[in-house]
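Encoded as structure tokens, the structure appears first; notes follow it.
We show some of the complex, not the whole, and keep each chain where it was.
A, B and C are the chain letters, set down in written order, and residue numbers restart from 1 in every chain.
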Amino acid sequence: MSERITVVYPGSFDPVTNGHLDIIERSLSIFDRVIVALLINVDKQPLFPVEERVDMLKTVTAQWPRVDVETFDGLLVNYALQRGAKAIVRGIRALSDFEYEFQMALMNRRMQPQIETVFMMPAEKYSYVSSRLVREIYKLGGATPGLIPDVVEQRMKQIKY
Amino acid sequence: MSERITVVYPGSFDPVTNGHLDIIERSLSIFDRVIVALLINVDKQPLFPVEERVDMLKTVTAQWPRVDVETFDGLLVNYALQRGAKAIVRGIRALSDFEYEFQMALMNRRMQPQIETVFMMPAEKYSYVSSRLVREIYKLGGATPGLIPDVVEQRMKQIKY
Amino acid sequence: MSERITVVYPGSFDPVTNGHLDIIERSLSIFDRVIVALLINVDKQPLFPVEERVDMLKTVTAQWPRVDVETFDGLLVNYALQRGAKAIVRGIRALSDFEYEFQMALMNRRMQPQIETVFMMPAEKYSYVSSRLVREIYKLGGATPGLIPDVVEQRMKQIKY
């Protein structure tokens, strides 16, 4: 196999956490190119607008030349196929909704059998971090330094909740 | 990243099932080389001796030039490192012992942080197949054609239980 | 026991999937009569109105004379008792919210101890299908032929999302 392998790492990244960065870095150790793909979901009211999320993602992944940050809407598997990706990477935690991940992965496989889903584990110190939990904590006046990048931490503090 | 990526797919393969082959084939679609690594476990009383299991594995993977069949003892992560592998591939089923897989993967990472563990899903038609269950069924006089390779099916039938 | 056994198979069926039909057919193999009971939930905004869901259910179950399609509101156990049913049938998937099913079944038993809850498994090829997931995929421009009846597939395509 002489070709280079591209994978897609999809998410809402609202905001990006150190857990996300951990998975991206691990993906880079075994795949050639990682497309961080921000899902545009018009239904949900995000904390940060799409542009700001893309901006933060580009800042915190600037250190890795083999990472691209993109946005997509529509079906993830169609997007992955169109971008020439061979697999979707999903971070999976013992504490996450594993059942849902499996259901989605099997459905995605049915729609595009040529796209694999690969599950990777974040470091255990990030095993309980999620964007949702981070948002809840800042809204209640707390903070999670060390669990989100510094640039995200600064923007989280500036928001009026 | 110009290097080629080798992964290890470890197991007892007593016997190899179509679920194992499914994971090997999926691994080949995203990695350059797959080492099927048969664990020599002196404590357990296997159904087939190591040599016969290696022989069956070589027969059923002969169609894939990028697959090697090897044996190992000692720590899996040390073996993977020594063989130049970047990751361990584990098939994971909603119906499998997921908790145990996670525990092993985190411990392996602690012992050799440079080796990743990657989880992949078999086809749903193999979601309930395991070597142990196959052994039990043949012992009780049943058979599982379609869930194990033909060459394995023939040898399973010849054994005196 | 000379009586005939009636069971209730409740749900929102928004839309009915092949997984639902699979459970209905399996129920018919062990029970005399299956009432497919569509829950009228005024709180939720459905994709299809009640009448259309009933219409589709009747079309796809027309082949089975021992199936009735009805609607209900209020407590499921009260409805089941009033219709002379002995049990509630629930399809259960390894990938579904099993905990929630158990909690509901125990609460239902407490309210009407004479109504049993019986869990049955769909075929593994339907193990990842749910009405919610089907709705999401069509909304994103995808399709799931083979996982929903043809008549449903046609109506799903006609909807403006």
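Just so we're on the same page, a residue touches a chain if its C-beta (ideal position, glycine included) is under 8 Å from a C-beta of that chain, and two chains touch if they have at least 3 such contacts.
Just so it is clear, the structure is predicted and the values come from calculations on it, not from any experiment.
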Full count of same-sequence chains in the assembly - 3 placed in this view: 6
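Everything below uses one rule, namely that only the chains that are shown with their structure count from here on.
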Cα-superposition angle relating the copies chain C and chain B, to nearest 5°: 180
Where chain A and chain B are represented by their mean Cα positions, the distance between them in whole Å: 30
Chain B and chain C, separation of their C-alpha mean positions in angstrom: 39
Residue numbers of chain A (touch at least two other chains): 99, 102, 106
Contact set on chain C toward chain B in their complex: 94-95, 124-125, 127-128
Chain A residues within the chain C interface of the complex: 73-75, 78, 99, 102-104, 106-107, 110-111
Touching residues (chain side chain B, partner chain A) in the complex: 1, 4-5, 7, 26, 28-32, 66, 86-87, 92, 94, 98-99, 102, 105-106, 109, 114, 116-121, 124
